[in-house]
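Note that one protein chain of the assembly has been removed; the remaining protein chains are unaltered in position.
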């Protein structure tokens, strides 16, 4: 079976085409295209502009994907789209595109939970069978484990998502959003040396990031080069604290929190595998820290590269097709989208 | 998805059985902090945070529990030291506060924040979980003897049942006292409630639950707070632990709540808050 997937819950528009040749065989990726809306430095992406971006690119991307995959319309079994969670306007723009294609081509629709898309794609790519999943992106921070046909949320961010914390700090220190704010923070962090104290806010298996962002913002104001040198923030050895130091400290602190809550969930369910998905999951330092933790527990970490970590259409096609194969479709009148859509609301009929 | 448009009710996460067999990266992989040596320390449990051993402290006649928080290799060493110290201190402070105010918890016998360890009084006895499991195990047999499967008010209770109910009242009072002095446990499961018994509690011949005091253990996630919300979450966690034991344990937990409700001035309002927490299932709705 073959599915087309459309993703647009945030600033990436993704179109993917996947084939499930046989239940016993791994899925085949026929096309996986993405176009990202990049806002200027110091600014986030606004829903209205992002939706406009998605509308202007979706036709082009679908045509290109079909061409690249070498499939004809009649080869497709269903059209999968992101139902939520995400930003309202961009979600709607893509849902309209999906409905249009469904009517135009006479194909069934399948609404997909974005988080479940990430999890299923991560499992398919890495071969991790039953891992604890850390899902970290600009909009989500969740520690998830599978149990009796649900992806259950064991821990999550109590306020803003970790990716949002990083993105907003990138805006504070005015670094480019191209290719991604988190990527640019990661590059700066590699040059950081001094660890500056930031709040560390873990509560059981939950975490909170807004206080850390507020503290980091205050520190950033204290290193501005418009300040006279004697008034600027100094490290313990007396050297001036740099932007790089702050990026380093921010990453070290928030990633340690993520690894800690993940470890707690692993201890709770008795699992030694961990899968990291979502845009922040591309970060090599996070992957390294997670690996050290997993090794200490006698386990291993699974992560994917930017093709699958960052929002994409193929994961929506894949998760949608898994559901479609169990007989699930979304009727046209139900093909809405929603900003709030919990991972554990989805009945995972395709797993034991 | 069709199922997503009309989501089925979601059952709460049940505490899962602890993994059988220790993971490889457990006690055997870590070096104990000086001056503790492996031959004098017998591994008890491994959480995500701490390794727990049974040992002796100060004199060979004083059995003790060593809680060691080994360095986390993934954490920046400066951050790791800061967190280990802060958490050990917080745990010790809460325990000493409890002991000062007469709440039954293990005494703090010693610690070294830099070394990452804390030594606590060894509490002999079994857990409330063990008592409940033993009772659930014998339920079929009890019903054959003419007791109904569930305990209902108004029927004369057997000696065992009466002892069990008394135990529940003790649990209610112990949790009430803890909350009254401004401490919330943070991980209040039936495994963290001990029944003190100087002669180690085993499945005794009479089947009677032990009659010792309730001792609350494992304050690694405890906080000093008097918020109804935190107190209610403690009760909610305990409720789920009871529910995970057996449906028949439900009336027993009602007895815990009843006693808790009368145990201190603010308890009634905590019970009202518990209703909200139940509805929420502890987790807030997620933003996209």
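As written, the chains take the letters A and B, and residue 1 is the first residue of each chain.
One rule holds in what follows: a contact is a pair of C-beta atoms (placed from the backbone, for glycine too) under 8 Å apart; a residue touches a chain by one contact, two chains touch by 3 or more.
Just so we're on the same page, contacts and distances are computed from a predicted model.
In the listed set "TXN4A protein", "EKC/KEOPS complex subunit CGI121", "Eukaryotic translation initiation factor 3 subunit F" or "U6 snRNA-associated Sm-like protein LSm6", the entry agreeing with the UniProt name of the missing subunit chain is "EKC/KEOPS complex subunit CGI121".
Taking the full assembly into account, the omitted chain touches B. Across B:54, B:99, B:173 or B:246, the single residue that touches the chain missing here is B:99. Per the touch definition above, the residue from B:109, B:163, B:208 or B:271 contacting the chain not shown is B:109. Hidden from this view is one chain, which touches subunit B at 34-37, 40, 55-62, 89, 92-93, 95-97, 99-102, 107-115, 121, 180-182, 224, 226, 264-265.
Methods note: only the chains that are shown with their structure count from here on.
For the pair subunit A and subunit B, the distance between C-alpha centroids works out to 35 Å. Here subunit B touches subunit A in the complex through residues 1-5, 7-8, 10, 13, 15-20, 23-26, 29, 46-49, 72-76, 78-79, 82-83, 186-187, 221, 283-288, going by the rule given at the top. Across the complex, subunit B is touched by residues 9, 83-87, 91, 110-113, 139-140, 142, 147, 150, 152-154, 156, 158, 195, 197, 200, 204, 252-253, 256, 259-260, 263-264, 266-270, 272, 288-290, 292-293, 295-299, 323, 328-331, 334, 336, 338-347, 349 of subunit A.
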